[in-house]
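Heads up: the structure comes next, in structure tokens.
One chain of protein is taken out of this complex; the other chains stay put.
Read from first to last, the chains carry the letters A, B and C; within each, the first residue is number 1.
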Amino acid sequence: MNVGFIGLGKMGQAMTRRILGAGHELTVYNRTKEKTAGLAGAGAAVAETIAQACQGREVVITMVSDDKAVEEVTLARGGIRDALAREAIHLCMGTHSVAAIQALAQAHREAGQRLVCAPVLGRPDAAASGQLGIVAAGPPDAVKACEPLFQAMGRRTFGAGPRHEGAAAIKLTNNFVLGAAIEAMAEAFSLVRKYGVAAQVLFDVMTDALFAAPAYKIYGKIIVEESYDKVGFMTLQGLKDINLALAAADQARVPMPTANNVRDRLLGAIAHGDGEKDWAVMAREQNRASGIE
Amino acid sequence: MNVGFIGLGKMGQAMTRRILGAGHELTVYNRTKEKTAGLAGAGAAVAETIAQACQGREVVITMVSDDKAVEEVTLARGGIRDALAREAIHLCMGTHSVAAIQALAQAHREAGQRLVCAPVLGRPDAAASGQLGIVAAGPPDAVKACEPLFQAMGRRTFGAGPRHEGAAAIKLTNNFVLGAAIEAMAEAFSLVRKYGVAAQVLFDVMTDALFAAPAYKIYGKIIVEESYDKVGFMTLQGLKDINLALAAADQARVPMPTANNVRDRLLGAIAHGDGEKDWAVMAREQNRASGIE
Amino acid sequence: MNVGFIGLGKMGQAMTRRILGAGHELTVYNRTKEKTAGLAGAGAAVAETIAQACQGREVVITMVSDDKAVEEVTLARGGIRDALAREAIHLCMGTHSVAAIQALAQAHREAGQRLVCAPVLGRPDAAASGQLGIVAAGPPDAVKACEPLFQAMGRRTFGAGPRHEGAAAIKLTNNFVLGAAIEAMAEAFSLVRKYGVAAQVLFDVMTDALFAAPAYKIYGKIIVEESYDKVGFMTLQGLKDINLALAAADQARVPMPTANNVRDRLLGAIAHGDGEKDWAVMAREQNRASGIE
Partner (left out) sequence: MNVGFIGLGKMGQAMTRRILGAGHELTVYNRTKEKTAGLAGAGAAVAETIAQACQGREVVITMVSDDKAVEEVTLARGGIRDALAREAIHLCMGTHSVAAIQALAQAHREAGQRLVCAPVLGRPDAAASGQLGIVAAGPPDAVKACEPLFQAMGRRTFGAGPRHEGAAAIKLTNNFVLGAAIEAMAEAFSLVRKYGVAAQVLFDVMTDALFAAPAYKIYGKIIVEESYDKVGFMTLQGLKDINLALAAADQARVPMPTANNVRDRLLGAIAHGDGEKDWAVMAREQNRASGIE
């Protein structure tokens, strides 16, 4: 396929190499041009403008950091909306609010273009080895047209139906469930600690059976070792994502008390200077609230 | 070993057969005597009184339903405290409050007896096949003395240290973490549903990787299928256990906001008549709160 | 009337003097007899036992510190149940759980006696001047029979209907509403403080109109002045009362998320060593959670 790609952060770098590796024709754009250098050497064309990245493409992928960025590259003058051909596809793979996705959907609909919302699950190393999970929503024909790209980048694609924002909701919700698991562990570890039990014992019990899954093994281990400085997912980033989930809940009129707890815990951690630690530092904040240390 | 066993509910039935199967000498007692019939046929002696079940035993095991029951069989006139020999062991395997365990510990200490607190993880089928998880706390020599019994009944023993109530805290905490996971799923499923996504999609995403563990697979499936009538763990029982966890938190001065959410959700479910459903019915209660159906 | 009175703490001392002052015949009992000395001088008879305080009385009043105490003086051998005449009235004026009141009600019903549950609003100084609020529930004829006593002790009586525990529920609920107001102020003051506004400004705005009431004026002032050492109502006592409200909510199947917040805040304060401060110290705990100081 003839593909444009906007946004060459760590994830974008890994994803574009998978696309090139699968033999697709690729044109890349990044606001700071230095990041395109390696890809040019690997066979990608480099666009000088967003418009160039869009013109003549069947699909243009965006993998940018937040709502503001995706709205700018899409809706600003000379952006994707202005430059992409009718019927061509904007495949939006970043993590965005449902409101942003709804705004993009409307803009593309009015411009006769198609939108596929397909946020990914996994980190740069999973992206590099084509092992991402991909949650895709949008018009069925458009989603289907993107399948060769999903196969290049991912291990499994989850079809989330025709409403674009459904895929965003799934992504944000999955992150919330993770935040809730960390919060639960934070409360749990502080409780047993007050009864003189070593954290490792609770970790062993949990991960032996009922909770024998990465969410508990990875984040439980960080809590047991208090290794919050090795940052997998940063507290400030966790707050951003939880706020997106709560904004989705607000729009949909869904009370989410546990999401509120996660948000408050993250706010407390940031207030105590732990904003740039791994978000498992929620456990340290819970300890503070319990008078431990 | 020469063992007494008090409390022949479903779990007790399965556990006693494992003990007999391992070649130990067993005397059983149950308040309603009919439940001892099968065990008598399988080689157990049947005691007429609690005292008979205790006299001459190295270890007497209790597996009774709640704090009131364990306090009665232990502390009432003619109970374990009165009948068990000095240095003999009360191996308490039910799920009890930390306060109850502390009370038993003091009583046995004063009577020159030893207490091991060893609640179990797993259901009757796991007990029948000797696959329980066992969390054991108490004086190291006493815990060690019970090992042959743990091996007869369980798959793995988790040593929780010398403080008896530490094992109770672990058990209650582990149950809380499960309740919190169900609550998180309840909130999650209601959110994506409002965005038109089928519940199965979120289930697939969650259990594909981060949450590929029984807690999410079993209870997520119940929520997706709304099969709350097949009761694995009853809502009213869930409330009882969460209240025990909150009582432990109260005593230890640990704020547990997510435990509060679980409690409130269970109360709401019971208020709406779902007290005898499986506690995954928390998801139905969350739907109600969100105006779904 | 011919009245017995059990429980001569600060409140009991003040209430008994009002009863004597109104010309009633009074016999008092207290576990530690020294506290009866002043009353003997003021004209009260002093009973050596609870039974003596009950025999021959139309009404026996209890004003004791907690559930355990009221259950002991009422239900233990030689207690009120055993000693009070049939048709005579136990007027229970302490703050107790709904469960304790229900237990007393059943015991008195079975003994052919009558129970009036009538907790009071106000502190010892209000009691001394006969300015208590009294919330009374029980059989209408029994409540009516107590009116001369209510008039001696109180400024206003609120009839809470025939169900005894209704009066307990009102009292506990009113305390909860106060705890919730303090919690709201705690959150409010920490928020404006982060925006550089002096606490006094928010205090002035609140108490100028919408919240021009003692709850806000008294506790808001303590927060503004951080005068937590002058204890009006102790944090540990606040926790006890909130736990009684939550127990009532548990029995009635009412989720009370804000009561949970108050409980958690009090637990946090106690965990940080503020258990014996005035419970407005919740504001200091909220500041801690916000990284202030």
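The rule is simple: contacts are C-beta pairs under 8 Å (C-beta built on N, C-alpha and C of every residue); 3 or more make two chains touch, one makes a residue touch a chain.
None of the values given here were measured: they were computed from a predicted structure.
J.: In the complete assembly, which of C:G38, C:G78, C:G112 or C:G161 touches the absent chain?
T.: Within the whole complex, the residue contacting the unshown chain is C:G161.
J.: Looking at C:G41, C:G196 or C:G273, which residue reaches the missing chain?
T.: With C:G41, C:G196 or C:G273 as choices, the missing chain is touched by C:G196.
J.: List every residue of chain B that touches the chain not included in the displayed model.
T.: So the residues of chain B touching the missing chain come out as 257, 268, 271-273, 288-291.
J.: Using the document's contact rule, name the residues of chain A that touch the chain not shown here.
T.: Touch set of chain A with respect to the missing chain: 239, 243, 249-250, 253-257, 260-261, 263-265, 267-268, 270-271.
J.: Which chain C residues touch the hidden chain?
T.: Touch set of chain C with respect to the missing chain: 98, 121, 133, 135, 137, 156, 158-161, 163, 165-166, 169-170, 173-174, 176-178, 180-181, 183-185, 187-188, 190-192, 194-198, 201-202, 204-206, 208-216, 245, 248-249, 252-259, 261, 264, 289-291.
Just so it is clear, only the chains that are shown with their structure count from here on.
J.: Distance between chain A and chain C based on Cα centroids, please, to the nearest Å.
T.: Roughly 53 Å, centre to centre.
J.: Please tell me the distance, in whole Å, between the geometric centres of chain A and chain B computed from their C-alpha atoms.
T.: Their C-alpha centroids are separated by 38 Å.
J.: Just the number, please: Cα centre separation of chain B and chain C in whole Å.
T.: About 37 Å separates the centre of chain B from that of chain C.
J.: Identify all positions of chain B at which a residue touches two or more other chains, and write them in rising order.
T.: Residues 249, 253-257, 261, 264 of chain B each touch two or more of the other chains.
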